[in-house]
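Shown below is the structure under consideration.
With one protein chain held back, the other chains of the complex are shown just where they sit.
And now, chain A:
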Amino acid sequence: MHDFNAEEPALRRAMEQAVDGLAPRVDLVPRALTLGRRRRARIRLATAAGGLAFAAVTAALVVDYVPRGTDPLPAPPVASGPSVEETGAPVSTPEAADAAEPVEIHRARVMDALDRLLPARAGSLESMTDGWDTYIGVTENGGYRIGLDAVPASGRADGSCTDGGLDGLCRPYALDDGTPVAAWTESESGVDVSVRVRFQERDLVAEIVVDAATNPGMPLPLSAEDLVALANDEEVRDLIVEGAGLAEESGS
């Protein structure tokens, strides 16, 4: 029988000798500090924003719950206590941010980016719980869906219209760095019902889709150009890749 125990020191020595003295070409610490600080700041902001929204919703629910009658009522509990404005956003420590669910933090950051980058006609945005990285936009004409996704590039489209495989009309665009983008627009009865842009991001094919198919006749509030502008944002591209990783980890 083969003596694997005797081989272990030999393998260890071979590994030592193979990589002995290797070092990265550049000092990786300064960039890690820059990126890490930026990421922690974003998470703190997202967590604080989430906490503030939670406080506001809770306050509104408490106010709504106070029974209304003809008799003068004592002040509702929220009026006697410190207001949301007085308390401000909950203090978010790094530990609190670390303890928060990565998925929730991710969604908050995506919402923040969408709010910042999309035009006002996109309406108000909400996060959906059923569906990975899917968000709902609400305008005066109705609701629509915004989805972000990314899959490994192998065997899939790479961002050109020649890839095919999707319904509708495809028009080529490019990001500022020259990355090709394929924008597929699907129409029904002359009205655009969905726009889907695809482009290569690192080793993934990223996709941003806006879809109003569940609301027939509603004009899409966002165009292919809007989605290309979204894709041009470096943070959005990072978030798409991050979301794909979280989806993979969660098995969804």
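Methods note: a residue touches a chain if its C-beta (ideal position, glycine included) is under 8 Å from a C-beta of that chain, and two chains touch if they have at least 3 such contacts; residues count from 1.
Criterion: contacts and distances are computed from a predicted model.
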The complex has one chain missing from view, so what does its UniProt entry call it, picking from "SigE family RNA polymerase sigma factor", "1,2-phenylacetyl-CoA epoxidase subunit B", "Sarcosine oxidase subunit alpha family protein" or "ABC transporter ATP-binding protein"? "SigE family RNA polymerase sigma factor"
Per the definition of touch given earlier, which of A:Leu28, A:Leu169, A:Val191 or A:Ala213 contacts the omitted chain? A:Leu28
On chain A, where is the contact patch with the chain that was removed from view? 2, 4, 7-29, 31-33, 35-37, 39-40, 43, 94-95, 98, 152-154, 202-204, 241, 244-245, 248-249
